[in-house]
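Could you have a look at this structure, given as structure tokens, before my questions?
With one protein chain removed, the remaining protein chains of the complex are shown where they sit.
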Amino acid sequence: MEAALGARAGDDAIAVLRDTTPFGDASDAVLARIAALARPARYAAGERIYSVDDVADDLFVVVSGRVEHVFKPEVGAREALKRVTRGGVFGWAGLLLGQTRRLATVSATEPAEVLRIETEALVKLLESEPLEGARAMERFATMIQRDFTVPATLLAQVRRLSGPLTEEMSSLSLTMYRFSLWLKSPRPYLMLIGFALFLGFWYLAVEVWKLPRFREMPGITAVVKEWFAKSPTYGLSLYTEEYYKHIVVSIWRVTQAFFLATILGVTFGLLLGWSRAFKEYVFPVFEMLRPIPILAWVPLAIVMFIATESAVVYLAFLASFFATALNTMLGVESIDESYIRAADCLGANQWQQFQHVILPGALPFIFTGLQISIGVSWFSLVAAEMVSGQYGLGYVINTSYVMVRYPTIVIGMVTLGMVGYATSALVRLAGDYLMEWRVRELALAER
Amino acid sequence: MRRPPAASTRGHIRIEDVVKVYDPEGAAVLAVDHCSLEIEPGEICMIVGPSGCGKTTLLNAIAGFHEITSGRIVMDGEVLCSTERPQSTPGPDRIVVFQNGALFPWKSNLENVIFGPVMQGKLARKEAIDKGRAMMSDAGLSGVEHNYPGEVSSGMRRRVEIVRALMNDPKVLLLDEPYRALDSLTKSVMHEALLEIYYKNKVTIFFITHDLEEAIFLGHRVAIMTTRPCKPKKVLNVDIPHPRDYSVLTSKRFRELIEETNDAVHEEALKAFQAGEKEG
Amino acid sequence: MSEAAAARPEVVPGEITLQGVSKSYGAIGFRKEVVHDCSFTIERAKLTVMVGPSGCGKSTLIRLLAGFEQPSAGTVTLDGAPIIGPDRDRLVLFQETALFPWMTTWDNILYGPRARGELSRETLEFGEFLLAKVGLQDFRDKYPGQLSGGMQRRAELARAMINNPKVMILDEPFRGLDAMTKELMWEYYSRLYEENRRTNFFITTDIDEAVFLADRMLVMSNIPTQVRAVIDVDLPRPRRLSDLVESDRANDIKKQALSILHAEAMRSFSRGSKAAADFVDAYLKRASRA
Partner (left out) sequence: MSAIARHLSSRAFWRGVGSIVIFLVLWEIGSRSKQWMAPEFFAPFKDVLGSMGFKKDYLPWIGAVPAPSGVLKSWVAVLGQPGYWQSWYMSFFRVMGGFFAAMLIGIPFGLALAVSRVAHGIGFPVFEVLRPIPPLAWVPASIIFWPTQESAITFITFLGAFYTIVINVLGGARSIDVRYFQAAQSMGSSSWDIFRRVVLPGTLPSIVVGSAVGMGITWEVVVAAEMISGGGSQSAGTGGGLGFFIWNSYVGGSYEQIVVGMISIGIAGFVSSELLRWGGRFVTPWLKVR
């Protein structure tokens, strides 16, 4: 049965492997290594190659002639019988997770020439080439599913190598992939040009050309020097303890306002969306107050609250509360009626519906609201601090203007920008974490 | 021979002289006009009619989402709703599969499937997961348990939804044009998948569609409804033996049944079309 | 309408040939093949229908024919010349309507000639003729939002025909219409084709639609898509809906196509979780566009 084939056979083997689906577009190097594993064999017409439940050791590639491949009934293949000709691959049971026995009986219907490849050796070879290996495994799955009519359960057992194509593509590998794409594209260089233009213009306009209006503005070198100075002339830099005190005070005020607004705003919004009567009673008053600009409340807040500290936090809270409540209400109203009806059918009581349908369903809108709310609370905090605060970044900016310490104004502004960005990034992260289903759905919908 | 193959006793629905009048902004609209229909237990009953003809109103009445104006709907001897008690309470014995799907996108497929029994406290979470996993692999859905509905194909979402319904061992499955958004090839695959599940579970199916071929391919009986206000115009007994597969679509008997009912359906569709019924 | 016929420029049908065309997306390691070694010809003056399971890569083929993308391997030529970019000779009707919502029906129809600066008297006359042909005279100044699904499709047909393309490519244009309107559009569209015998390439997943419309039917495999069978539909023209149901020849063709397609659809369906494959797919498309 075994007939030795000469060196010419080597090129023949590569030619045949090139015809198969799994190795069709493998690189020449890998193909040569697979061909080296292959042992040619020849069968007469009617001779059986292997039968059901034999040990699944080798993989077969048909070089010439034709074989008949009949699945055992338990496999549940839609078409039990399959004829395999040149370029066809069979005997791949060894590639299935935990499958050691043959799933079919194969016999040559006419004189046939095949290549036998030891399955375990092939898997090791493919694992040594992670990229191409994963590719080949993926093509095996496509081939099995396209040429052999096997049910999905069997198909799902095709051994996945640990290469990038494994099922559990974690979001980390996706972000890495996105980052590598970003690096390869021209965007980072354009960004550098953008910043160079902006900072360059600032430097030239103020310090070099001394344009009319720009002369009094603090120059970039002054600001940077002040910011990084060990002992800054105006007492505020990365090394002074007071700088961080202002930051902490501002952040603490925003946090208090944000959490208070989130708890009250979300509950109020859920009630507004959930019960029609409540909305009919309360929403008109809510809408009457909403257009009043938050900062118009400043004097009234000072009067209402004895301590300026609580007045400042109240103003930041007010801004967030309106944004959160409104978006939560919109979230509840956006939930498709059929979800609530489905929960009804499935026997969920009111509270269970609230917990498993209303809240998760409204979550995307709630987080849109929270994004706006964190931005708006910084917006109002700064004004409140400028007008009435003792500490905080707004106060720093205003007093450094009054005391003509211009570089510190810019330091205050830049710090405010960074801190604002960081807090809203935190809210976004929390949103992505809580709504993983949405992150995947958006990724799939290419957004 | 009209009795469905298995002599199951649950899910026998009698719709007796039901009338439904809507009054959006005061203009009384007659949606269902003295409709009477009987659905045998364990039978697939198809309701065919042009869009907007009031078939969904019937389904909503059985499910308990809307009330009826007069008449009675009885299931297995128990009065669901009547002139005195116009709205029945939704329950796990009558589960609806909605047109655009109602799988909770924020729960994984398996979580969706076990939602019913766990909420009603019928099964402990552990048991529900085992039963859910078994039913899902039975319907060829193994491997997608932990994916979110948004990540699987629309055909597969449909099957998860049906498995979610069957987990509660309902008396009747109320399907509201579930395959309307699918392309016709996936539709034919879904039909076979539905029949596969039906043969295993023998639940009564109340199926609404405007696609005549789908009705005759699936149904034991097909009720052709008039355009609004809807009432059964013709009831056809489909004597093609079960189990059926796609080859039925090109069989002689199937084509005869299509010809027999085609003009009846077309006539209603034309009336609806001229009456300017909103499409779909 | 003899004088209107004069206004109608002579239709010169084109022929598209695909030779060993393959298309895959993504960088090495994430490479995903969508079209695998496809070779067929869309014959001149014929209505060729391509029918295949959903998600098998048909729309990728359309993007190659329309010139929005280039094949990874093989060549796509129109009358011998390779297709490099979108062009008025090959106009595509997308699955969802691409009528400009902010233009009235009349402005939509005239978009092509106006964009190319060819708004001659004859073109306007031809426009009026087409507007009447698609039965939208009294919807002339309405916005697409005010038209029904069927009317939008007919307006889009008129917008394409005014540019007198050599090949019309339609991507499942009647999907989403309810059964009633769909059948009306079948008859309507085959009348339109029979009148000027322009080369038409029609893509669908509905076998009845394919059998009713086609002169030649290409039955496609599941992803990565390949031509599984070519069936010549020799039903007499003009085609009638009643023939579709009664004629045995039509039923045999349907049976032949159905056996192939059903197996393909089952495969694309039982392909395990859509997640992994399509996750990569969605990714690659965006990556290739980045």
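First chain written, first letter: the chains are A, B and C, and each begins at residue 1.
Here is the rule we use: a contact is a pair of C-beta atoms (placed from the backbone, for glycine too) under 8 Å apart; a residue touches a chain by one contact, two chains touch by 3 or more.
Since the structure is predicted, the reported quantities are computational estimates derived from the model, not experimental observations.
When the omitted chain is restored, the residue from A:Ile292, A:Leu426 or A:Leu442 that touches it is A:Ile292. Of the candidate positions A:Met217, A:Leu260 or A:Leu330, contact with the unshown chain belongs to A:Met217. Looking at C:Val35, C:Val76 or C:Leu91, the residue that reaches the missing chain in the full complex is C:Leu91.
Considering A:Ala29, A:Leu183 or A:Ile306, the position touching the chain not shown turns out to be A:Ile306 (whole complex). In the full complex, chain C makes contact with the omitted chain through residues 66-68, 85-88, 90-92, 94, 96, 98, 100-103, 111-112, 115-116, 142-146, 159, 163. Although one chain is hidden here, its contacts on chain A can still be listed: residues 186-187, 189-191, 193-195, 197-198, 213-214, 216-217, 277, 280-285, 288, 291-300, 302-306, 375, 378-379, 382-383, 386-388, 393-394, 397-398, 400-402, 406, 409-410, 412-414, 416-418, 420-421, 424.
Assume only the chains that are shown with their structure count from here on.
Arrangement of the chains shown, judged by which pairs touch: all-to-all, with no pair of chains left without contact. Centroids built from CA atoms put chain C at 35 Å from chain A. Shown for chain B are the residues in touch with two or more other chains, namely 140, 143, 151.
Among the residues of chain C, those in touch with two or more other chains are 266, 270, 272-273, 275, 278-279. Residues 151-153, 156, 336, 338-339, 341-349, 352, 356-357, 360-361, 363, 435-438, 440-441, 444 of chain A are the ones that touch chain B when the two sit in their complex.
Only residues 78, 131, 134-135, 142, 145-146, 149, 151-152, 155-156, 163-165, 167, 169, 174, 177, 181, 185, 440, 443-446 of chain A touch chain C when the two sit together in their complex.
On the side of chain B, the complex with chain A involves touching residues 63-65, 90-92, 94-96, 98, 100-102, 104-107, 115-116, 119-120, 137, 140, 142-143, 148, 150-151, 164-165, 168.
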